[in-house]
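Missing here: one protein chain of the complex. Every other protein chain is in place.
So, chain A:
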């Protein structure tokens, strides 16, 4: 055993040397990126490596569907990289685990990153208990994509800005639609619009220090009823998105006139809708109870993992990728929207008509509840809507069950909060 270990320790430097022979002095940063960003980010990194000789960045691509598991198992196995791209909803989990390096001190000292230049809601998403754990990389939010011609046929020349007006438009579009067609597509296996309607209310989604569900509050009840009415009135088909073979084709066919989705679909709509349909669609901010409303800010942040041994170099890379011109390049490569106001000025984005509504709504984005259990709670919210729409459960019963289920999910959190309070 001992001899074997000695043999291994002798052989190891040769093996490692063989891999990194050309970069004896250099530092290699391991960067985990997800999905589409992982494909395009190497194009930006060439410039970074040119500016910082001796720093080499190794990008590893994680598929979106497996990224979450991979991050948690890597934490458990002590195998996290130096830095990573992290979806906003995963940040609270990894921060709770203690896997992330707090960044406030570095931001304060940095000339390149100015917190006030970022949309406030998305910056806030990265702070937990007063500590900053990530720097926003790109941002998204969901809003209306709609058919201008179908809306005009129903007698409206502009999309609604508040709930009452939106209801009137949906009813009119449905009335003018062919039999079997609808006014809006709201897949029953998505929770995003319902949650957005919820955060437009004064009542928070979770109460008591985010340790209990607050879904029977007057505010969420109003949002839930408004949402469910879209199905009950026959404006939205009670379908999951797996039942829609191709959302772009169906949009072009007039199966629905409104679709709630995110910025990645600007490019898809341009590419996939037939030529005859171009010029007949537009984007608009999400209507709120009175006037344009708030919405959850999504997207990804750049985070530094606490176990990294090259924190200064990692920070250099985060600063580099946060530069307005690099964010503009990222937008050009894959359509991601920049989280900095200055990156929007003077770029291709400023002249992009479809992006105007996003720019407008980004000033109103808010953070999703910052608890590690949030994704599970969001799933429960969609099950509650499905129970009412597909299962015929009453709104009151559905929301009571939702609160009960969410309280059960948060039981451990309550226990921990209680323990923290009693501890000195």
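The criterion applied here is as follows: a contact is a pair of C-beta atoms (placed from the backbone, for glycine too) under 8 Å apart; a residue touches a chain by one contact, two chains touch by 3 or more; residues count from 1.
Methods note: contacts and distances are computed from a predicted model.
**Q** Of the candidate names "Multiple sugar transport system permease protein", "5'-nucleotidase, C-terminal domain", "Succinate dehydrogenase / fumarate reductase cytochrome b subunit" or "histidine kinase", which one corresponds to the UniProt protein name of the undepicted chain?
**A** Hidden chain identified via UniProt as "Multiple sugar transport system permease protein".
**Q** Per the definition of touch given earlier, which of A:59, A:72, A:153 or A:366 contacts the omitted chain?
**A** In the full complex, the listed residue that touches the missing chain is A:72.
**Q** Which residue, A:98, A:111 or A:392, contacts the hidden chain when the whole complex is considered?
**A** In the full complex, the listed residue that touches the missing chain is A:98.
**Q** Which one touches the absent chain: A:167, A:189 or A:393?
**A** Of the candidates A:167, A:189 or A:393, A:189 is in touch with the missing chain.
**Q** Where does chain A touch the missing chain, residue by residue?
**A** Those residues of chain A that touch the unshown chain are 68-69, 72, 75-76, 93, 96-98, 189, 239-240, 242-243, 245, 372, 376, 386, 390, 412-413, 415-416.
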